[in-house]
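Of the protein chains in this complex, one is absent; all others appear in place.
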Amino acid sequence: MSRRRSLHLAAGLLLVAVVVGGVLLSYLWLPFAPDDTSGGRLAPPGGDHLLGTDKLGRDLFTQLLIGGRIAIGTALGAVTVGGVLGVSFGLVAGFATRWLDDAAAVLLDILIAFPTLLLAMLIVAGAGASLATAVIAIGLAMAAVVARLTRVLVKQILARDYITAARVAGISWPRIVVSHVLPNIAPTVSVNLALQAGLAVLAEASLSYLGLGTPPPNASWGRMLYEAQATVLVAPVAALAPGIALVALVIGVNLTADGLRDFTDPRRSR
Amino acid sequence: MIRYLLRRTAILLVSLSAAAVVLFVLLRLLPGDPANALLPVGATAEQIEAARRELGTDAPLLSQFFSWLGDVVTFDLGKSLVSTLPVGDEIAARLPVTVPLTLAAFTLAVLIAVPVGVLAAARADRWYGPVINAVAQLGIAVPAFWVGLLLITVFALNLQVLPAGGFPPGGWSDPGAAIEALVLPVVTVALVMSASLIRYVRSATLDVLGADYLRTARALGASSSQAMWRHGLRNAAVPVIAVLAMELATTFLGAVVVESVFALPGLGGMLVRGISQHDYPVIQGIMLVSTATVLVVGFLGDLAQRLVDPRLLHRSTS
């Protein structure tokens, strides 16, 4: 079993590395300028244009690489927002007792009851469609899930004997948090964040597909899929390439998270 | 159990009211005055004032909230700013698409995921264990709208056996056509849903398979599959039910996006339109209905979990 987990990790990291590599490459070199419209309308794949061109004559491979920036940016941005807010709130809620604890639990339940995409749509409705809006919205929705997880983990750890021992020994709460609580919850929370990162990429693609995410001319993969939909019978590659890139990244992230769990959850590593 | 029920009901009611507050505050925090949408070109100051009076956006926030809450309790969700028609009526008219779509997709997803997930766990050593696992991984990573596009291309455009989208004008008065219209959307949502469900079912089953009582049962002579069905499933069901309640909510969301792909006149299309037109009463109404649904389903899920798991039943409060 353990060998298979390592295999997951390796495959996952490889997929992520390919996408991240492409994104890094895009900052150094692009086959064409992003707004170079010299390619001709819907040129077929091959020749100068590896994946062909879009309606405006822009190189699709260039667009795909730039779309990777948005995908990776969304994942990192949303995980940062969700992680920082979620862990902070979860820590506080984990220490809460009695009615305050109930209140925190109820609040988290409500926030989770606003599903990610709906919450994101709501925020987009007010703030207007943009990448930043989408990332913040997805991050906020993620924060609720992370907070709930953190709260449960913190409660479990606080019930352990060594915490009581530490308290008795007169160690202050902040030190306990830093030296006992955080290190203990970190593995599980990071695995969860990795899984959430995959979901964030999907959520951004869905928003962009619905026209509520990254606005043009930036080529989000979701937006590219939407545009390619109209020309699917004429230019099928345009509809396949962004989809495959999206799936590869999400699978990569998920497999990595799976593999990491092996190291963090000894029970599973049997 | 009674004590638990009372406590859980109280929490549900508190959650519902809190959700109403959160929703109200969130929408009021958003920039822009909804009154703008009501005004003709070059509106005068008096007209703006009149429009705000008409919408009640000139009143103090607290009194706006209570009048809104009063309306909500009596199932009055206000009027759309764009169409000037009652939001509640339109939601009611669209439920016959979204509700059957969600329930059917959810049922299908469970029907696929439970046997496949159990099989993947019970036969993890055979070749199909890893294969199922890999397919599920793929399923989780694929966006629902892409699956929809693929199914449309194959079944509607190439094979021409099912409609590519839309809903019959007569709605459910023509059940055959209505069901045909829902087949591809249901399959789309169900496929995507079942992928993540399979993983939950598989991991829950794996946990149970490793448990001591199952090994004991087998040692006592029960065959592997007997032990599996008698003891394993019931115990595996507990975490799965908790997940199911959440998944039902996710299914609803999946339906929102997929409705757009299939041009179905459900709540999803209405919400997307409401957002792109900044039609606040529409957004507020749909969000309220969907949040309330999610909370109630969560409530029912918790109750079901209690009923299935005897251990939780005795531990009356957690």
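Annotations for the structure displayed:
Residue numbering begins at 1 within each chain, and the chains themselves are lettered A and B in the order written.
The rule is short, and it goes like this: contacts are C-beta pairs under 8 Å (C-beta built on N, C-alpha and C of every residue); 3 or more make two chains touch, one makes a residue touch a chain.
Throughout what follows, contacts and distances are computed from a predicted model.
Per UniProt, the protein behind the absent chain is "Peptide/nickel transport system substrate-binding protein"; the candidates were "Membrane protein", "NADH-quinone oxidoreductase subunit N", "Peptide/nickel transport system substrate-binding protein" or "Cysteine desulfurase".
Taking the complete complex into account, residues 32, 36-37, 39-43, 82-85, 90, 93-96, 99-100, 152, 156-157, 160-161, 163-180, 260-266, 269-270, 272-273, 276-278 of subunit B touch the chain not shown. Interface residues of subunit A facing the missing partner chain: 35-37, 41-42, 55-58, 128-130, 211, 215-217, 229-234.
FYI, only the chains that are shown with their structure count from here on.
The distance from the centre of subunit A to the centre of subunit B, each centre being the mean of the chain's C-alpha atoms, comes to 21 Å.
In the complex of the two chains, the subunit A residues touching subunit B come out as 4, 102, 106-107, 109-118, 121-122, 124-127, 198, 202, 205-206, 209-212, 222, 225, 229, 232-233, 239, 243, 246-251, 254-255, 270. Subunit B makes touch with subunit A in their complex at residues 11, 14-15, 18-19, 22, 26-27, 29-32, 130, 137-138, 140-146, 149, 153, 157, 210, 246, 249-250, 252-253, 256-257, 260, 271-272, 274-276, 278, 280, 283, 287, 290-291, 294-295, 298.
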